[in-house]
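Following this message is one structure expressed as structure tokens.
The full complex has more chains than appear here; those shown keep their coordinates.
Chain nomenclature is as follows: A, B and C, assigned in order of appearance, with residue numbering initiated at 1 for each chain independently.
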Amino acid sequence: MKYLDEYRDPEAARLLLDEIRRVSTRCWTLMEVCGGQTHSLLRHGIAAELEGTVELIHGPGCPVCVTDQEAIDFACQLAQRDDVILASFGDMLRVPGSRGSLLDARTAGARIQIVYSPLDAVQLARKHPEKQVVFFAVGFETTAPATALAVKQAARDQLDNFSLIVSHVRVQPAMESLVQAPDNRVQAFLAAGHVCTVMGYESYESFVEQYRLPVVVTGFEPLDLLEGILACVKQLEANEVRLENRYARTVQAAGNQSAQDLVREIYQICDRAWRGFGVIPEGGLELCLEWRQYDARTRFSEPALPVLGIDECRSFDVMTGHLKPPDCPHFRKSCNPESPLGAPMVSSEGACAAYYRYGMTASH
Amino acid sequence: MCLGIPGKVVHWLEREGAFSQAEVEFDGVRRVVHMACVTEAELGDYVVVHAGIAISRIDPIEAKRIFETIAGWGDDEGWRPERLEEPEAPQ
Amino acid sequence: MHDKEQNAFSSWQMNCPVSIPTNADYVTLAHGEGGRLSRKLIQERIVHALSNETLLAMNDAAQLPRVTGALALTTDSFVVSPLFFPGGDIGTLAVYGTINDLAVSGARPLWLTLSLIMEEGLPLVILDRVLQSIAEAAQQTGVKIVAGDTKVVPRGAADGLFINTAGVGELIAPIPSGAATLQEGDELIVSGTIGRHGIAILAVREELGLEPLPSSDCGSLLRPVEILRESMGHQVRCLRDATRGGVAAVMQEWAEASGMTLSIEEQSLPVSPVVRGISELLGLDPLHIANEGTMMIAVKQGAGADAVSFLKSLPETADAQVVGTVKHRGIAAVTIKRTLGAEQPLDDPLGSPLPRIC
């Protein structure tokens, strides 16, 4: 596939790897923000190749991993109503809330439909006028334009049976909360390429300025990631602190204006609880007042269920680079991909799941 | 998050307004994609598609930059940028 | 009334090549109750379509001739939704699936049983079409359907039509020695491009709006297995059709059975452009996707190239490739070399692949 295959070229990747090893004089600690990048780094073996050269901390950039248990519980609760079809991206289905995952709810009789696009959920609402279709809107700024468009389409078609559980999260506030922690170890960031595609990267100017950390906008294929890492390492070695865009074929400084307009029309910034992190100020998006009738929390008067038990998952420590998954006390004991304690053990972007698979018969 | 896959715009279905749509081709298959945010794309352009909507048009010039950077790197005669053209083949 | 049916049974009307007339007849509970309607259904539709003396006798059990060799016995239920999909239908699946299991086990398929579980309301034209597929697949592969059963369950208690087939075959020597005998250096082959069946089903079932709809690989592996076994004899260690869980699941099972590591190279895996495109779009790995006419084969070291060239002589396995080798147990039971050439553990499929956006 054009624009995929060439960025997976093994020979070119090898050259970039060699260059990274060549320029680095010590082992730098970078964080890739986006779970898509984590997935790619692990899948293509880049993290392993760079062991000892670059330590990669798998950041909080997997919306699946940071979605609050309360939201999952609420989604399960609605899904179990006879009059509701819950639509969701496939990613969310295995993530445990405090009362089990959506997959568990489905096993217990809830009607849950996997969709590829939020617009497909609108189509589902059109097809089932007798049901309420609730779309579980998770995702970063990248995904918000699609869910915003879905709301607009539902409004155009005057569908009164479509609503959202909005759990969109914003990346930059999470990055700020990370670097403000006294024990922050991150020395440079690979910024999430597709978030920047929508939002641009101008907002990182002040971030770079304030925290004195290199930020490199980075894509998702092996060459993209290697180029981003190389750029970080070069800055660090040169003791520079700059904002760079290494995903220029897709990302522009101002981002995608139409997409931002769409998001601003439908959503407003709000504080949001991130799983593992607690409430992050301005860490999420919620529906604007004038679109609030599309909010499932407004539409359904379900009593809010208390979140059960404690979230024992140590994902916060993993995502901040203070704990390697195998050092988590639950790892491979009470936490495994078949019955995960936390999201990182579930999704293919989760660090724990990857380490679990590695570790199964590994010696190291 | 944010699986974004490049696809080629092969047919505009509706180019005006919030609900514009085009057929986009991904290797062997086509799908209707919402184009509200990338109305400037021309037929043949590649766009990045996420969750059913296009979020950007791929800049073909910028796309070559990394290969130009590494051209000549490595042993022997070094990395040859003409490898770039190969992936176009399977149409 | 008809509108209602269209909705309720959308799963098999989607992509169903059969046009259902407005005055169509439907399967009713009475068709399953053992009386006159049951006998009529069996005689006029099933036995007629499969035109078969043993079935016609409608005895409690089929009486079959003596078999000289040792026997192989297998069974599978087919619950595919939708019932029709590009490249096949539940009927072809039910015949080829069981025949393939016999073939890869080293047996010559002889007889099949055929059990239908029908949901009340199934249009009889749909049943007829499936029976026709079954008849054709059976004839093409030279097996006889000699015993059967029909059950009808109330509306809502099944999804249109489920089929079970059991197959009896005669084992033909030399029987492949099996996955437990895998040794270092053995070569791993896949017989065609992978992931076609699962992607075809996903594309029609989830109404992903893809065009053209990808086609399943649903088909018989009888000829390729015969050719391979005749020409390669003891060189063939084991074969398995890579159905549910895909190639990754077969590798996992073989690795467990042998205690070895099975290692493949991503770049040598045959994947069609359509499967590739859809897999990228939905974040799926073709290694985990089901096949229904594609198998994995292990041959002794050095025999891979010959095996592939024999396979390539048949249209159904024209895309066969050597994809990996067997090694002493290393970092994981199953490993893959991705882009950068480092060997990595390959995930064992955990449940059904879910389309993702991350």
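The rule we apply is simple: a contact is a pair of C-beta atoms (placed from the backbone, for glycine too) under 8 Å apart; a residue touches a chain by one contact, two chains touch by 3 or more.
Note that this is a predicted model, so its numbers are computed, not measured.
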Open item on the list: Only one copy per chain type is displayed here, so what's the full stoichiometry of the complex in this file, written with the chain labels?
Closed with: A x2, B x2, C x2
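Throughout what follows, only the chains that are shown with their structure count from here on.
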Open item on the list: Testing understanding: with touching defined as stated, what is the shape of the graph linking the protein chains, line, ring, star, complete or other?
Closed with: complete
Task: Between the pairs A-B and A-C, the one where more C-beta pairs touch - done: A-B
Open item on the list: Report the inter-centroid distance (CA atoms only) between chain A and chain B in whole Å.
Closed with: 23
Task: chain C, residues touching no fewer than two other chains - done: 208, 276-277, 280-281, 283, 356-358
Open item on the list: If I count partner chains per residue in chain A, which residues reach a count of at least 2?
Closed with: 1, 4, 9, 14, 35-36, 62-64, 89, 91, 116, 120, 139, 143, 349
- [ ] Give every residue of chain C touching chain A within the complex, in rising order.
- [x] 206-208, 267, 276-277, 280-283, 329-333, 338-342, 344-345, 347, 350-351, 354-358
Open item on the list: For the complex, give me every residue of chain B touching chain A.
Closed with: 1-6, 8, 18-19, 26-27, 34, 36-39, 46, 48, 50-53, 55-56, 58-60, 62-63, 65-67, 69-70, 73-74, 79, 83-84, 86-88
Open item on the list: For the complex, give me every residue of chain A touching chain C.
Closed with: 1, 4, 8-10, 13-14, 17, 35-36, 39, 43-46, 48-49, 62-64, 89-91, 93-94, 114, 116, 120, 139, 143, 222, 337-338, 347-349, 357-358, 360-363
